[in-house]
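Shown below is the structure under consideration.
In this view, the complex is presented without one of its protein chains, the others remaining in place.
And now, chain A:
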Amino acid sequence: SQAKPENFSRLQQEHARALKGSQETIKKWEQFKYDYEVLQARLHTLPDKLTHDIMVPFGQFGFMRGHLYHTNEVMVLLGDNWFAQRTAKQAVEIAEHRKKYVCEMLEKEKKVMEDLQARSSFVSELSAAALQVARDGFEIREEYDAEEEARRKESKRRERERRGIVVPPPRPAFPRQTGVLSKGQGEERKREEGEEREMKEGENQREMELWAALEKKEAEEEEKREEGEKEEEEEGGKEEEEKELKGRGSVERGKTHQAVATITFSHTAGPDTGPSDVSTSGVEELVYSTPGDIARCHGGVAPPRETGEGEEGGGKRGVRWDPNLVRHQQEKSVATPADVEPLQVPISQLVREKDSLPPNQQVSSRKVSKFKLSRSSN
């Protein structure tokens, strides 16, 4: 656009010049007016005396004493070398006429100047605005109305559901270290490119909710493990999250994590203790005493490489997410966190590679919620 600050300076220059010219003309007319007023005053006092004693200007520099006679007779120049002899009073009238003419011209000129001033002030305002735009950009304000926003969000959500679009929250940078897959996660991967555009602010809130749900799951798992290992619990706000989880609508993102086959090894070797029961929340927790237990549970599969380690490291230590696994779970729909079912995937498919660990995830002995970790690494 042409409204740049530099373009204005030239225009403002011209305006200034015109304004100055106009002011000078006004001054000239005002001077004339003043002169006529003085003249009238003089003509008024002139016939008061028959003769006046005056100092007559003589040549260029001198004065001489003299007298002024015929004080009532005034020779008036009418213009174009025409003179008229008039009385003082008549001369005053003539002067009055001329003064009236001068006043008219003065008024005209003043109007012109006002017009110029208005124009120049408009230009200066415009230039100030343009300068601000160039500096700060054009501020576009939209008023925030909480109700309006809530309504809009709701309608968007409904729209999305109607269209059957699953919009997952933003994934962490690295593939999930858990072998858990449920429908939501798989679909999430698939539609990611298409859906990224459709993430709106509601997404963040949704994501928080999901994280909360996942963490709750995690916390529950950990609780169960506490007897065995006595590690610290993480979630302080578990109760809050539970409350949040209640009354959720459909949760798009799968309750990942569910069925991690969390393999824990206890050091107390005993007779075939076997895996413990599946917890009520649907998470399968397995406590193995010996590697033999694993093999038994999972049907003659080669024991995992990291058998000697405790911890639920299974999930953390480089379990590579395998897209093929997703397809097993696609038909199941996840309505609530409780609906998520354990993953029925043999362990051999959970490829464990020590080196597939992303650089930012540290293997620490302290048990940290997998979600917290991956979330913080986002």
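Convention: a contact is a pair of C-beta atoms (placed from the backbone, for glycine too) under 8 Å apart; a residue touches a chain by one contact, two chains touch by 3 or more; residues count from 1.
Here is the rule we use: contacts and distances are computed from a predicted model.
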"Serine/threonine-protein phosphatase", "Prefoldin subunit 6", "Sesquipedalian" or "Pyruvate dehydrogenase E1 component subunit beta" - which is the UniProt name of the missing chain: "Prefoldin subunit 6"
Touch with the omitted chain, as defined above, among A:48, A:80 or A:142: A:80
Absent chain, residues of chain A that touch it: 75, 78-86, 94, 97
